[in-house]
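Encoded as structure tokens, here's the structure I'll be asking about.
A protein chain is absent from this complex, but the other protein chains hold their places.
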């Protein structure tokens, strides 16, 4: 980031950052964690995961002794053994053995922070407040096991804050512009947006949206019809886009984001869908389109990140059609301050051309 | 730069930096700006240039909405259109259209800073104080269109402050040493230097200088004779070297520098000359020599910059023969503080061996 103040155009040193530790984030896919320790980073904090008989374990990836990464070590008898001096840590982060030591082995100071860990639907989730028993549950991807639904998973990293990435995924106006031709055609329609902010989420419902005239629309609903369309943010890091095209097509793309560090965010997208097309054909058609669209978003977020870092802060202007971004930030900031979910629900309505 | 203080040899954290915003700098050559937006950086500030029917326009290269670079967008109907959400900015930086918005389009907050822009003698100049009507004019290169004069243009970047680059260009003593053999021979001559500091410039006149005995001298004045030699700094960033060898040879090399950022400076040199030699022959002979000399200066300035950054500041000693550097810094610092040009003129005299 910028050491010197910007002399020509001063900018407030402020970013849309919120680090909500009291919640769950995906550390890795289940298949990535085998018999060896695995290093991952969340909130710029090095973690090491390993499997014990009681399920996956997550510890701070820093030996209590001389601070080398425990992920360089190995798993032996349910313990994670450091590669430097052989200190052996159990699933609670307590050191159970110091090989060279004649005196007692389990000094209280000899421990590393441990993070609650859960394996669910093929992902391993970590609760980012260390040494705490979580009161909330990890997000569950909908329809993963529902009959008649196909599933596609995709993981990729964005160079952008958690907030910028969430806003990008749930933003409608940019699709007509950055992704011109994929989602929307030339004709613009006046669409009513109903926004409902609940205790731990905010949802935008798009009313009166015609079937998209872009490539996507022609594939999924060649005969037209009406569309049900919802964009949702669910705390702390899920962006969900839901489409209902006629009675027969239902698509949900749920993206659970992991903040690797302030300006780097990993996306774990799970698309679950039931369409008139057989799932394999739909996959074959939509996968290259999806990759192209994600690449465009990746590039734009990277350039946005370069710019805000160069200026030393964000200087955004908001309009009526930036429907979710500000609500998302309020939810995140509130949780970061430890204030708990909102007690009430608020509803807003606006219109946009798309 | 250095985070830690230097423990062995403490150095004051001070650099010869001055950022004079109330003046003109070259952003690019005219031929570089076509129908697409062009990104340039001055004073570490990203700018975007584009052509409108009213001439070239310069805006801050940061969309008012989500801060992505406008230079990623395109020019449509006299407007610069952002590539993310399609916001369209006019030549004054005012947003004239937000495609997704149903309500009014031209909110006052939706604007980006605009910089006065002038196209002149094949260069596009930008006034670096945004949203201001300049009271001064850009520098005019002399003799560009004078009959009998040839012109050579050369652009290159130095890794050094504006001040260090100016001082290097206008410094005589280093030519005998760093460029040994090119400008001066083995014999040293005692030369009187008359320094005159005016309101917005400082000039050194070298009296009694014989024709140089190096390569340059032998080419331009094989029969010897006297020399008229002036080195000039003209606010805010022009270094000018003028030679008159006998009645028939007149050479002016005017370098308009652009401070890209604190330690990176772009040189736009325009050499205009009238000599006994035909211009094409002179160009053919002097171009490789000029490149060699500039490479030597480039390397030395880079090493100087590495050193002052490593130590966290400059720790210079000045002597009588560093004739212009201190005056240049005073002029720049005064203008940076907004005090306007000096009211008086001062004259100094010294001697040097060269």
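So that you can tell them apart, the chains are marked A and B in the order they are listed, and the count of residues begins at 1 in each.
Following the convention adopted for this analysis, a contact is a pair of C-beta atoms (placed from the backbone, for glycine too) under 8 Å apart; a residue touches a chain by one contact, two chains touch by 3 or more.
Because the structure is a prediction, the values reported are computed rather than measured.
J.: Just name the one of B:178, B:234 or B:326 that touches the chain not displayed here.
T.: Per the contact definition at the top, the residue touching the missing chain is B:178.
J.: Which residue numbers on chain B touch the omitted chain?
T.: Counting over the whole complex, chain B touches the hidden chain at residues 3-4, 6-9, 164, 172-174, 176-178, 188, 190, 300, 303-304, 306-308, 310-311, 314-317, 319-321, 351-354.
J.: Need a quick check: the contact residues on chain A for the chain that isn't drawn.
T.: Counting only chain A, the missing chain is touched by 1, 19, 21, 42-46, 60-62, 64-69, 72, 83-86, 98-103, 107, 109-110, 113, 128, 130, 262.
Definition applied: only the chains that are shown with their structure count from here on.
J.: Could you put a whole-Å number on the gap between the CA centroids of chain A and chain B?
T.: From the centre of chain A to the centre of chain B is 47 Å.
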